[in-house]
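Chains shown are a subset, placed as in the full complex.
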Amino acid sequence: MSSVNQDKQPKKDTKFRGWLRTIDSLKVMKWVVYLFFFLFLVLPLVSVFLVSFTGQPVNLLGSLVNPDIMATNIERLSNASFEHYSLLLGGTYFSALQNSLALAIGVSILVILMCIPLAYAFARTTMPYKKTLAALCTIPLIVPTFISAAGFIIMFGRTGWVNTMYQSLGFDGVLIDAYSMTSIVLIQVFFFFPFALWPMVAAFKIADISLEEASNNMGAKNWSTMVFITFPLAIPGIISAALLIFTVSFSDFGTPIILAPDGLNLIVVEAYREISGFFNWAGASILTIVMVAVAAIFFWLQRYVTKNMDYGTLSGKPKGTKLNDSKIVTRSLLVFTILVLVLPMSAIFSVLLQSFATTWGTGLLPRGFTMDHYATVFTRSGDNILNSILLAGGALIISVIVATLVSYFVVRENTSKLDFMSSIPLIVPGIALGIAYIQTFNTAPLQLTGTAFLLIVAYAVRRMPYMIRSTMGTMMAIKSDIEEAAVNLGASKLVAIITVVGPLMLPGIAAGSILVFVTVIKETSITVLMAPSDWAPMSLMVFQNLLRGEVYTASAMAMLIIVLVIILQTAANKITKNSLY
Amino acid sequence: GGNGDEGNEGGGSVSVYSPETPEMTEELAQAFEEETGITVNVSYAGTNNLVNQMIAEMDNPQADVWYGGGGILPFESAIEHGFIEPYTPEAVSDWDVYENDIKVRHEDWMWTGVEVFVLGLVYNTELVDEDELPETWDDLLDERWENELQMPNPAASGTATLLVLSQLMEKGEDEGWEYFDQLYEQMNAMPDSGGAPSQATGTGEAEMGVGFDFMAYQMQERGETVDFHVPENTPILVNPVSLVENGPNPENGQKFIDFMLSEQGQEIKADWKHIPMDPNVESQSPLTLDELQDSAMDLDIDWVVDNYDDVRNQWRERYQ
Amino acid sequence: MGSVQVKNLVKKYDKAIALKGVDLDIKEGEFYALLGPSGCGKTTTMRCIAGFETPTSGEILIGDKVVNNVPANRRNCGMVFQSYALFPHYNVFENVAYSLTIRDLYSGSLGQRIKTFGRLMSKRLGKPTKEIEKKVQDALDYVELGHLADRGVNELSGGQQQRVALARALVMEPSVLLMDEPLSNLDKKLRNTMRTTIRKIQQDLKITTIFVTHDQEEAMSMADHVAVMRDGEIVQMATPTELYSNPKDPFVADFVGSSNIYKGQVLKKNEKGNTVVKITDEIVLESETHTDKSEVEVLVRPEGIEIIREASTPKTENVVEAKVKVSTYLGPTIRYDIELDGMDVMVEEEFQPNTALYKEGDIIKVHLPSERVLLI
C-alpha cells in the first residue's frame, strides 16, 4: 500500500519520488519476506554451517557490533578444521543415511497411497459423518510423537493390551513387535498421514468440475476420470504433500528414540545423539548439512517434476462444484476412513486410559483409576494453556502472511530459491535450529533470546513449510487471469493478492493452518530450549513431565491438548465456513 | 529464559539451570530465598538441553549456577567447552579429590559434588523375585534375563556409556567387548534416554533395567512396583554443581552453591531420596554411603573422560 | 437409436428456476439448433441431456430409452463445452485422443489395456495406435489445427482452444452430439468453414445434433430445425424458413432477425384480398397476411423496406415519407434508423459503391411492400 501514501503527498523531491514510484507494494513485501528469511533463517543456518568447522557457537550478528565477540569468534574460526567431516567417512553414517532414506521414502509412498482415497472422500464426496471424521483425522497430528509412541507401546508392547488379548486368543508371541522398524513405519504412517491429507484435500477441492464432466462425457467411467483427470490435476498438490511427509518422516526422531529397536541407525537420530548426548555440535552440524543436502535434492526433484504443471484449473469462468454422492463410493470410503483411524484412535484411547490410571503395570488394564493427574494438570498449568494458544496464534499469523506471499512468488514469479529456503526448516532438527537461534540472537544488536517474540518467530519458521506446502498446491491451481483482472481494475499486486488470490487460496490456507497450529501447540524441541519461563506452553509441561517419568500426568496433559485443539478447530471451521471439507 | 531479574529488594537474583526434579529445586530455592533474600530463577529442562543452551549462550551467558546432570560426565565435557569456571565453596574447601574412592570434586574445583548417584538395576517386583537378582553385572548374561532387560543406548546416553566404560576398564578391551556382545543379545530394547529403561520396567515392558538409584525410588514413591538393586562392583558417582563462567550474578551464584552444600541444603536433598554428601545429614534413601562402600567400583574418572568418545564410537561400529 | 426426446423438463436451482418445462422431440440424425437469449436455459437443457445435471422433474429419452438414471459416460453424447473444458495436463493430440483411448481401455486383451492405461498416464509410456493417430490427425485437420498437435492446450489462443474442444467431441463419433456455442470465439471465415465441416460430419455420420448458438444466422443456415427458447421454455420449434416467415410471436420474430414491430388495428380487407392495418393515423398499411384478429402486431423486417430513389418507378400503396436519424455502415449493408411519423424504424439496404449514402436529417421515401408486412 505504499503507493497510497505516495500519491497523497505533495509532489516534490522528484528524483526520489521517481525512484519510489518504481517500487510497488509487492516488491516491498518481497524485500520484507527476504529480510525475514535472511534474519531468521539464513543467518542461523549459516552459523550452523560455521559450527560444523568450529564445533563452538558462532555469533554473527554480535560480531558486527561487539569487538570482543568478534575477537572470540575469529579465534574460534581460526581453530576451524575439517576434522569433524571425517565423521562422514565412517560406515555408520552412510548406512544411517540409507536407512533414513528408505524409511522416509517408504513412509511417504504408503501415506500418499492411503491419503488419496481419504482426500477424495473429504474433498469430493458426500461421505457420511464427514465433519466428525475430519476432526478425527486431525487428531493424530496433535499427539506429541513421544505420546503416540508411548500409546503404541501400551498397545503392542510385550505386556500391551493388544498383545495380551492376542495371547489370550491362544496365539504365541506378539502381534507386532513394538520395538522394530515395522512399528516405526506404522506409527509414522498412521500419525503423520494428516500432514499429507489436508494439503491433498485442498488440492482436490480446487479442481475444475467441468473437466471431469468432459471426461465422463467422452465415455470414461468414474474411476477412469478419477485416475486420468482428477488425479493428475491434483498431482502438484500430491507431490507437495509427499515431500512434506518425506521430510517429516526423515527428520522425526521421537518415534525411533522411544521405540528404540535393535541396531537403530537413522541419520536424524545420529544427529540428535551427537548434539543431545555428547554436545558434539560439529558432528550434529555436519549431519544437519547432509540432511539439508538430501532435502535439497528432493526439492529439486519436486520442482523438476511439477515444473510444467501450472495448470491453472481455477479459471475466471467460474463453475459450481458438485460432490460425488454415489452410495457405493461414499460407503466404501467411509469404511476405509474408519479403518485408517482404528490404529491411531486406539493408541490415543490407550493414552486416555493411561491419563486416568493410578499406575499401569503388566495387567490388561491399569491398576486403578483416578482424576488426580487432571487435577495436577489444572492446578499446575492453567496459564500454560493460554500461553500455548497465544504462541501458536502468533506463529500462525506470521506463517499465513509469509506463506501466502512465498507461494505467490514461487508460483507466479518462479522464485524457487524462496521455496527451497523456506522449506529447509522441515529438515533441520528442531534442537539444531533452536541452538542456532540462541547463538544468533543472544547478544546485541538483536538480543531476542528469552523473549516470546523470538519463540513465536522460531515456531513460525519451523512450521511454515507446512503452510507453504499446502498453499503452494492451491496457488498453482489459480489461473492468473483472475489476478490480472484485479490488477487491471486498479488493485496493486499486493492488494490483488490480499483480496483475490488470498480468499481463493483459503482451502490451502485452512489446511496449512491446521498443520501449523497443531504442530506448534505440540512442539517441544525448540520450546524446551527457548521458552521463557513466564511463557511456558503446554507442550513444555508435557515434555517435562515425561522427563520426570510422570507419564500419567503427561498423558493427561496430552489429552488436554487434544481436546483444546478440537475445540479451537471447530470454532475456526465455523468462522471460515468449512472451506476445507 | 532465566535472565536474572535486576532490582529485587533483597540481594538481587540468581539464575539456576537444573535438570533435577523441579519440586526439589523449588524447595531449595525457597529455602535459599528465605535465608538470603536473593530471588532464585530456576530453569528446568533435560541435562542435554541445558548444556546446549549454555554453550549457545556462551557469548552472553544467562545462567549463574548449573546443578545436576546425572553424574559428572556432562560437567567434564563442559570443561572442554569452557562455559563453567572454578569455585571453591568455603564449607568443603578441605575435600580431597577422592573421598572414599569416589571422586567428589574436580581437581581445579570446576565442579563440586553435592550428592551421590549409584548405577544399578531397577526391577519390577511383580516380575522378579528377590532371590533371582543378579549378584554381579556378569550374572546379567544368564538366560533368565534373555530379552527381559533394557539399558540405555551408549551411543546416546551418558549413563550407559558409564556402564560400558566401567566394564571395559574392569575386564580389558577384548574381554569387555565380548561381554557386551552377549549383553546386547539380552536386551529387548535400548532406548536413547537414560530414564527410559526404568520407565519400561515399571510398565512391565522389561523385567529389569539399568538406571540410577533415585529413579527407582522416586517411581516407587509414586506407587509403581519397582525396586532398586545394587550389583557388586558398580560405578558410583557424585552429582555436581558448578558456577557458570561470566554469569550475570556471580556472587549470588557462589552463595547458592554454598547453600547447596550447607547442612540445610543437604537435608532437603536427603528428603528427596538423594544420598547426601554431608556425613552429618541422615540419608532417607534405603542406600547409605557406608553400605555402598563395598559395592563401589574403583573408577578412574580420568580414564573414563579420555576414552568417552572412543568407546561410544566403537559401540556404534559394533552394534549398528 | 440416436433420437432425443425431452418431456416436460424442469430444473430448479437454489436461487432460480432455469427450466420451466422444456419439451423437445428430435428425430435420429436431425440437426437441431437451440436459440434464445442469454440465460434462457440452453446450457442447462444440454447439461441435462448429457447427464451432468439431475432434472428436478421430467423425462429424457435417448433412442426410446429413458436415460434419467444412466450415468453420463454411458450416454454416448459428445459434448462441446461452452467453457471448452480442455484437459490442461494433456497436449492437443492427447486431448482429442482421449475418448478413443478410453474406449480402448475398456476393450481388448489385458496386455493391451495395461498399455493403454500407461498411455493415458503419460505419453512417454506408449505410442497411440495407428488407428487413433489417424482419426485424431483427421479431426485436427478438419478444424485446421493439424500443425499444433503437440502444443500444450494452455499455449493456444481462445479460438484455437475452442477448435480443440470441437475436434475432441467429433472424433468420438457420438450418437448424440451436443454443442454449446462451439463457434462463438471464431472469426466469420473460420466459422463458415467450421459450419460446413460440422454439417458435413453430421450428415456423413447421421449424428443427432443439438447445437446451441446465439447467432440466428448460424442457426438458420445449419439446422434442420430450430427451437427458440425463452425463460426456460421452448417458444417455437420449426424449420428455419418457417420460423423466419411465420414467427409465432413478436419475440420469435424479433429474435430470429432484427425487426420493426408495432401494434396495429385491422381495418378491413381490400379488393386485392390484402388486410389493411392502421398503425398511426398517418400510416395505414396493406399486408398479404390473413388474420382474424382485430388487434395485431405488425412486423416489417429492415431488409423488407425499400428506399425509393428518384430513378425508381413510383409505387403508391404503402409508401411513406421518413426522416433519417442515423446511418450505420455494416459492410455488405447499410442500416438507416429512420423516423416515420414519430415511430423508430430500422431499414437495411444493400451497399452499392456508387449509390449516395443518406445522411442524418435527409428526408426519404420508403416503400413497405405488402408481402413483407407480417401480421402476428
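Chains: A, B and C, in written order; residue numbering restarts at 1 for each.
By our rule, a contact is a pair of C-beta atoms (placed from the backbone, for glycine too) under 8 Å apart; a residue touches a chain by one contact, two chains touch by 3 or more.
Owing to the predicted nature of the structure, the values given are computational and were not obtained by experimental measurement.
Expressed with the labels used for the displayed chains, the entire complex holds A x1, B x1, C x2.
Here is the rule we go by: only the chains that are shown with their structure count from here on.
Shown here, the protein chains touch in a chain-like sequence that does not close on itself.
Nearest to the common centre of all protein CA atoms is the CA centroid of chain A.
When every chain is reduced to the mean of its CA atoms, the largest separation from chain C belongs to B.
By C-beta contact pairs, the most connected chain pair is A-B. Computed centre separation for the pair chain B/chain C is 90 angstrom, with centres defined by C-alpha atoms. Note: centroid distance chain A to chain B, computed from Cα atoms, is 35 Å. If you average the Cα atoms of chain A and of chain C, the two centres end up 54 Å apart. For chain C, residues touching at least two other chains: there are none.
Chain B makes touch with chain A in their complex at residues 1-3, 19, 21-22, 41, 43-46, 48-49, 51-53, 55-60, 62, 74, 77, 81, 124, 126-127, 153, 155-158, 184, 187-193, 195-196, 198-199, 202-205, 215, 218-219, 222-225, 309, 312-313, 316-317, 319-320. By the touch criterion stated above, chain C contacts chain A in their complex at residues 50-52, 71-73, 75-79, 81, 83, 85-89, 98-99, 102-103, 105-106, 120-121, 152, 154, 168-169, 172. Across the complex, chain C is touched by residues 208, 210-211, 213-222, 224-225, 227-229, 232-233, 235, 308-313, 315, 317, 319 of chain A.
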